[in-house]
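Removed from the display is one protein chain of the complex; every other protein chain stays in position.
Chains here go by letter, A and B, matching the order in which they are written, and residues are numbered from 1 within each.
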Amino acid sequence: MIDTNFYERRAPITLARICELLAIDIPERCDPGFVIQDIGRLDQATDSDITFFHNAKYIDELSKTKAFACLISSKYSSLLPEHTHAIVVEDPYLALAILLREFYAIKTDHDRSRPYISEKASVSGSAVIGDGCYISDFVSIGKDVIIKNGSFIGPNCSILRGVEIGKNAHIEPNVTISFAKIGDNAYIKAGARIGQQGFGFQIGRNGLVDVLQIGRVLIGNNVQIGANCTIDRGSMDDTIIGNNVRIDDMVHIAHNVAIGDYCVIAAQTGIAGSTTLGKGCMLGGQVGIVGHVIIGDRVSIAAQSGVMQNVENGKRIAGSPAMNAFSWQRLNVIFRKLDGGTSITG
Amino acid sequence: MIDTNFYERRAPITLARICELLAIDIPERCDPGFVIQDIGRLDQATDSDITFFHNAKYIDELSKTKAFACLISSKYSSLLPEHTHAIVVEDPYLALAILLREFYAIKTDHDRSRPYISEKASVSGSAVIGDGCYISDFVSIGKDVIIKNGSFIGPNCSILRGVEIGKNAHIEPNVTISFAKIGDNAYIKAGARIGQQGFGFQIGRNGLVDVLQIGRVLIGNNVQIGANCTIDRGSMDDTIIGNNVRIDDMVHIAHNVAIGDYCVIAAQTGIAGSTTLGKGCMLGGQVGIVGHVIIGDRVSIAAQSGVMQNVENGKRIAGSPAMNAFSWQRLNVIFRKLDGGTSITG
Partner (left out) sequence: MIDTNFYERRAPITLARICELLAIDIPERCDPGFVIQDIGRLDQATDSDITFFHNAKYIDELSKTKAFACLISSKYSSLLPEHTHAIVVEDPYLALAILLREFYAIKTDHDRSRPYISEKASVSGSAVIGDGCYISDFVSIGKDVIIKNGSFIGPNCSILRGVEIGKNAHIEPNVTISFAKIGDNAYIKAGARIGQQGFGFQIGRNGLVDVLQIGRVLIGNNVQIGANCTIDRGSMDDTIIGNNVRIDDMVHIAHNVAIGDYCVIAAQTGIAGSTTLGKGCMLGGQVGIVGHVIIGDRVSIAAQSGVMQNVENGKRIAGSPAMNAFSWQRLNVIFRKLDGGTSITG
């Protein structure tokens, strides 16, 4: 199942250790010392493996699995064959996420016990590179840059003057970072652009006058930023990304935007200048939000919505222009009947 | 017409050779040995050149052309002036495409008769680079990478550990490829990101738990991928792109998506995780498709559509949320009359 060009299997794990990782009791009639060899899908797992069931779509495969054990919610556990032990958990997919990284690892050249700076990188004499960092080929690191312990910088990254990157960052290849301070455990995917000049100008009598952008990008801890994202720096204030934020590929964050902790933003969404998102918002893909609006906490915005005004805490919105998601669903049903109810799928 | 900084004209071609290339008979009253010097627009071609007519918009220029010959469909051939020979073909634009590459070539430093690896590249000792490959400046090639014969890798590309690239690939500059196996004749445009970690995590009691992504990106033969695209690798299974697929710039393909052979996907479209496209689908620009749906073969999806459910073979859909394209057109006409029919263009 695994491609050993890219990944390696780690050592097998006892059932006791698995239960410990999942913070659950060892199931009845199970040998805690039984060694689980691998983790695999219902149709792939063998009688020394653990499998998982987190999607009702695969319910027909439950009875056929050969697995020794299965991560499953209590609701479905009775459907397992007799030879498969139910490892009952609240959220089987979460349990899978926890176990996957015990069974597998990505092959990497990064040995955190010692620092490595490629001879083909260019590191300014005034930059400070922490212990156990890995600086790949053709990385350019400017004056006064600080990269803290254990961080990995992939090939062809440009880290410009004065940038600070926290501990244990993983920066994929071909990334640009400038005018930014980034917390610990950042995961920044290939081709992301952080800190470039924002889209700021004013129209004067003699043409366009550019507004010098003198702010920064400030990114909290445990943030992930998708491939080919663009996060512009602030103009006079800063562009701010909170802690534990997840941003998918090709998301655009304009200057002076502030994103609260635990926001999740799907691919190709764009947020215009000076807009604020509260904590824990969930944005679908291809959403657009105009500038200078305030989105509250825990707001849910459906894919392809166009948000043009402030939104209160906890609201679910959809549509372009965006409205209450339930109104939008109702109006769409009505819209589809405007031609007299002709089948729309015919 | 041609800028010789970038392109070169190749040798003139006889009419006989042109007809051979187009797999048609030599027209009556034509000298098969006549040497065609160049190919140009109706208003540019001289009496030793060939021209083409593929767009009715230019019908007024037909009678004025000075060209020796014209690629044209039978429907319009009688409109040519007497001095211009009609080269009647079914699809004049296709004929143009075939002839253009006989008359012109892109200037390149790539000599396929011998391999070239820039001294300013970095190639792992365990990588295998085929005959006639061209590895440009500041290319980083990781451990165990395989690049087959005749492939070109542009400057500042990062090809990470274990990647395999087939024969005669053309990889434009500043591309990132990781965790991927790519077939023959790939054309990957500048800044494309292939194989980065997908957007996978689960929300646990103590915050977000990332799902280790242990799949790959598998790309077939004769595939083109646009500039600044993002194609994430699979989580447990693979992300799959079939043969002869054409993907325009800035398209996002999420983890575990599968795209069938001969699909054509226009710019800025996004396809969410685990969705499947059949063969020969045509997607307009800025389309969004949600995750976990199945799109059949030969489905046509209009630009800016938002697809939220499975679609059967051969359907044409449009709108957001997407519906049958004909229903959508009818409903739009009705929608535009809801204000009593006030002119919408006034």
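Points to keep in mind about this one:
Just so it is clear, contacts are C-beta pairs under 8 Å (C-beta built on N, C-alpha and C of every residue); 3 or more make two chains touch, one makes a residue touch a chain.
Everything numeric in this text was worked out from a predicted model, so none of it was measured.
Touch with the chain that is not drawn comes from one residue among B:T65, B:S151, B:Q286 or B:S327, which is B:Q286. Not every partner is drawn; the one left out touches subunit B at residues 1-3, 5-7, 41, 91, 93-94, 96-98, 100-101, 104, 106-109, 118, 120, 136-138, 154-156, 172-174, 187, 189-191, 222, 224, 226-228, 244, 246, 248-250, 262, 266-268, 285-286, 303-304, 320, 332, 335-336, 338-339, 342-346.
Interface with the hidden chain, as seen from subunit A, comprises residues 122, 138, 140, 142-144, 156-158, 160-162, 164, 174-176, 178-179, 191, 193, 196-197, 199-204, 207-212, 214, 216, 228, 230, 232, 236, 250, 252, 254, 268, 270, 272, 286, 288, 290, 306, 320-321, 323-324, 327-328, 330-331, 334-335.
FYI, only the chains that are shown with their structure count from here on.
Taking the mean of the C-alpha atoms as each chain's centre, subunit A and subunit B sit 29 Å apart.
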